[in-house]
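Structure, as structure tokens:
One protein chain is absent from this view; the other protein chains keep their places.
Up next, chain A:
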Amino acid sequence: MTNEAKMLDPLEIAEAWHRKGRAVALATVIETWGSAPRAVGSHLVIDGGGNFEGSVSGGCVEGAVVSEAADVIASGVSKVLEFGVADETAWRVGLSCGGRIRVYVERIDG
């Protein structure tokens, strides 16, 4: 892997952030319906300060995932989040493609 690819790689970033003593959560797309901008398996990494890298959508729901990640970091309990046009929160944060996604958020412990 080149250095540049590593700089943009959420899993490498998660490890690097953890090493620096930052609290880290990892979000992963686990299911999609309809048109979804990021494939199943895509990652977003979030730290305790709300910094993030990577993506689980085309930028539509990252804000909501980041705020949920704060809870996951605090409690250590993983969560499954669902966003879609039928969901009020998702509509508010705007998954404008009309798709629906489920995102798994977990804390990196160790």
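Keep this in mind: a contact is a pair of C-beta atoms (placed from the backbone, for glycine too) under 8 Å apart; a residue touches a chain by one contact, two chains touch by 3 or more; residues count from 1.
In the analysis below, contacts and distances are computed from a predicted model.
K.L.:
Looking at what's absent rather than what's present, what does UniProt name the missing chain, "Cytochrome C", "Branched-chain amino acid ABC transporter permease", "Thioredoxin family protein" or "XdhC/CoxF family protein"?
P.N.:
In UniProt, the chain that is not shown appears as "XdhC/CoxF family protein".
K.L.:
Which residue numbers on chain A touch the omitted chain?
P.N.:
1-2, 11-12, 14-15, 18, 26, 28, 30-31, 40-41, 76-78, 80, 104, 106-110
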